[in-house]
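Heads up, one of the protein chains got dropped from this complex, but the rest are sitting where they should.
And then subunit A:
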Amino acid sequence: MATDITDTGVQSPIGEINKYDFRTTSKGVFKAKKGLNAEVVNQISDIKEEPDWMRKFRLDSLEIFNSKPMPKWGGEINLDFQDIYYYLKPTEKQGKTWDDVPIEIKETFEKLGIPEAERQYLAGVKAQFESEVVYGSLQEDLAQKGVIFTDTDTALREHPQLLKEYFGTVIPPHDNKFAALNSAVWSGGSFIYVPPGVEIEFPLQTYFRINEESMGQFERTLIIVDEGAKIHYVEGCTAPMYSSESLHSAVVEVIAKKGSRCRYSTIQNWANNIYNLVTKRALAYADATMEWVDGNLGSHLTMKYPAVYLMEPGARGEILSIAFAGKHQHQDTGAKLVHCAPNTSGQIISKSISKDGGRGSYRGLVRVEEGAHNTKCSVVCDALILDPESQTDTYPYIEIMEPDVAIGHEASVSRIGEEQLFYLMSRGLTEAEASTMIVNGFIEPLVKELPMEYAVELNRLIELQMEGSVG
């Protein structure tokens, strides 16, 4: 939380804030009381002046959250849910100053060579007028094609029928404890609707509005790609993400309708004290292709397993996941592919790197439901360990209810090889350069899937993570 906001309990929200217009400069800041209960949830709904169905959805979700045990699938979570603020009116940037930005994040900006003004913006400190212009013109072009691209709160006001139809249908609140939590207190996130047959060639990015929407603690993203449409969405950016809260728990729902194609790419670098517990799932219908490209750096514990449910024949799901676990970090990441229909196919490629005692785990599920015959799926997970203190585990779950399927699973673990290091060093590369090169080579399959600027930044981020790791 920003340092200049004191916890004075519940303030009267209405009238204090500049209603709805999240983009204007509002002096008012509202912060809910610490802890989670119906009162807090009601307040959130009040402030957003939400329709009754959403209020009910939130309150029901709260009950589900309270009744659900902690998930058994994943890493170890030590969180006091009553010691967290669940809602801050997203004018928090007013309360943030450059001084509040953690030192290591500032250093990263500096090393990445990001200009001063952009640093402040990316850190969520600076208002975003310049970017608004870019974002605005982009919006106009998309709007002409009937594309909706906005934050989820705005979408709920402006496109209630779409929200009502799809919200919570891919990941219902009772899916898991953190999905229930997000459903109760969600705020922000992206909403995208692409009408039938519309193909957007350039990637849609939330880069331009990172401070408001993506910095949220419990953002909620919903993407609907209608029949035959095509989109590449890039969320966040490779710049470091930080939160003064200990918990980030987002929900991302994607619906890829018949014959559509959706790629969702994200690379996130969280502050090291964050529990990053995210549920991401897509439904892919007949002949649709859904691709997740998911990169995770930073955080204390990340649990993230992007999923594709292959709902109808011909659907395809591809998940490329990469994690870098450093000191005191556990990256529990992987993917899920659920074949619910015949003639569906999927591929999981998961890569983890661990160093300085970090722990990377692959946790993945491949399930072939009854009737989903003639399905094909391959899983490749590779782990690279940079030093003897670091650790890697693999937890592949495979559940198959049909006999005529083709499932492949390959796993490999390698230590950064003495022979590889020697080979590169014998050509004049320093040990640090050689290790970085080996690591960058290891993640190359992911990097080449990213838009250029992200690929470059990911490589630079990895280089930063590698700094001082050897010699």
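Quick note on the criterion: contacts are C-beta pairs under 8 Å (C-beta built on N, C-alpha and C of every residue); 3 or more make two chains touch, one makes a residue touch a chain; residues count from 1.
Convention: contacts and distances are computed from a predicted model.
Chemist: Assuming one chain is omitted from the figure, identify its UniProt name from "Formylglycine-generating enzyme family protein", "Vegetative protein 296", "Tryptophan synthase alpha chain" or "NAD(P)/FAD-dependent oxidoreductase".
Modeler: "Vegetative protein 296"
Chemist: Which of A:Glu110, A:Glu389, A:Glu410 or A:Glu444 sits in contact with the chain that's absent?
Modeler: Only one of A:Glu110, A:Glu389, A:Glu410 or A:Glu444 touches the chain omitted from view, namely A:Glu444.
Chemist: For the full complex, which residue in A:Leu59, A:Leu429 or A:Val456 touches the chain that was left out?
Modeler: Residue touching the chain left out of view: A:Leu429.
Chemist: Touching residues of subunit A against the unshown chain: what are they?
Modeler: Residues 417-420, 422-434, 437-438, 440-445 of subunit A touch the chain that is not shown.
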